[in-house]
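Note that this complex is displayed minus one protein chain, with the remaining chains in position.
On to subunit A.
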Amino acid sequence: MAPESPLLSMSGITKSFPGVRALDGVDLDVQAGEVHCLLGQNGAGKSTLIKVLAGAHQPDTGAIRWRGEDVTLRSPIAAMRLGIATIYQELDLVEHLSVAENVHLGHEPTTAGFVVRSGTAKASTARLLKRLGHPEIDPARLVGELPAAQQQIVSMARALSHDVRLIVMDEPSAALDPDEVDNLFRIVDDLTADGVAVVYISHRLEEIRRIGDRVTVLKDGRAVAGGLPAKSTPTREVVALMTGRDVEYVFPERPAAAPRGEPVLTVEGLSREGEFAPLDLQVRPGEIVGLAGLVGSGRSEILETIYGARKPDTGRVLVDGRPLKPGSVRAAVRAGLGLAPEERKAQALLMLESVTRNVSVSSMSRFARAGWIDRGAELGAARAAVRELSLRPDNPNVPVRTLSGGNQQKAVLARWLLRGCRVLLLDEPTRGVDVGARAELYAVVRRLADEGLAVLLVSSEVPEVLGLADRVLVLREGSVVHTAPARELDEHRVLDLVLEGSPAS
């Protein structure tokens, strides 16, 4: 690495929003051809920093040098012109346009300035897709028809359609399966071999170990460490920098005695054509049952069907031995089910509203007489639930959108706690939750189980399922291939099951 002439050098970047100093004098140096990882908890300033780099935010102070020259990134287009491309976590593709049209959006190859040469666009798109290892994606298909992983490839092709020297990837692996992650890493290697620099943001330390060259750690809007060697810096040190703690995952202890008692949730032969095969499972009070499987193995669909958000083709769901009306969320909620969905912002939270209103939304009638809400009682109960889960800040009047991912998840849990729910369905409970906050969330879930809640947990992170659940069902392509107590399984075994369908003995 030649440190004398960084490709990009950001220094002393500050950016304030009303009430928040998102960036507080951040420095970042990126060399050509390196993978520079950005690490930090939610709210540490990663997103703001890459938005400054993408030209989407203007910094209050600070300088950006690009290939040795001072530049001002006034707009995303200005950044693009310099060769800085950003692939956001929420993909910014137009669903109703084709792959080729998306790739060339804003810089279509034209004749006479306005007639789009779609043949040329398709051909160059096909070349880009091939370079990205996905020649099977048809440039003429509508982006909305593609699965999320392929949409990400399209997003990358769009970045590469410009003469790009630096690509920012914001949690690119979050929605990908392991083999797709491998392909992503291969693409990253190709890019860096061509001298393109990659700024890589991820919560997963093991990925950063695999592909990162250097790491910059952000905490509370400051760079607490810049340019650490990605492969050799001890995990303990990185985690300590991010969190001020020395541990990565701490799973709460399981209770000594296995949960007994009648199952509160029983699923019998539940299935949906093309999504998952007939499924049987039982969850007892105090028990955490985990469903492990890859993206596309039908995990989320199973939870949503149990919850009544999807209508099953066969089978039924019983709570305390009484069958639920199929396909009715309200029946499920009334029977004591609660769902913390995968997409918190889209499926669970009222982002314009306060924590109180988000927490009370499922139990409003408890605070109402003839529709009239006793707001004092509502606030008191929300406050109690918020304290119970150590949600921070502990003021339930703040807007829920100002909370970190982990605390937003706690707000969703508080909603069901307040409702007095008896079966909690958790879909990817720690997605978008930073390392430090995860352990706390795990402890909360275990405590709720100890207090008698039945928990059904779905996660694509195998260590999470193994660490948190009492019993694990391994899913592969919509079928349960193995069921065992969590302590009898390890990560390798589960991955073998998930990938091969049979335990590699």
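Going forward, a contact is a pair of C-beta atoms (placed from the backbone, for glycine too) under 8 Å apart; a residue touches a chain by one contact, two chains touch by 3 or more; residues count from 1.
Basically, contacts and distances are computed from a predicted model.
Chemist: Under which of the names "ABC transporter", "Tryptophan synthase beta chain", "NADH-quinone oxidoreductase subunit N" or "Spermidine/putrescine transport system permease protein" is the non-displayed chain listed in UniProt?
Modeler: "ABC transporter"
Chemist: In the whole complex, not just what's shown, which of A:Gly269, A:Pro323, A:Gly452 or A:Pro485 touches the removed chain?
Modeler: Checking the options A:Gly269, A:Pro323, A:Gly452 or A:Pro485, the one contacting the hidden chain is A:Gly452.
Chemist: Of the residues listed, A:Lys51, A:Arg415 or A:Arg446, which one is in contact with the missing chain?
Modeler: A:Arg415
Chemist: Among A:Asp189, A:Asp280 or A:Asp394, which residue is in touch with the absent chain?
Modeler: Here the residue in touch with the unshown chain is A:Asp394.
Chemist: Can you list, in ascending order, the subunit A residues touching the missing chain?
Modeler: Those residues of subunit A that touch the unshown chain are 18, 285, 307, 309, 329-330, 332-334, 339, 341, 346-354, 357, 361-366, 368, 371-373, 375, 380-381, 383-385, 387-388, 394-395, 397-399, 415, 417-422, 448, 451-453.
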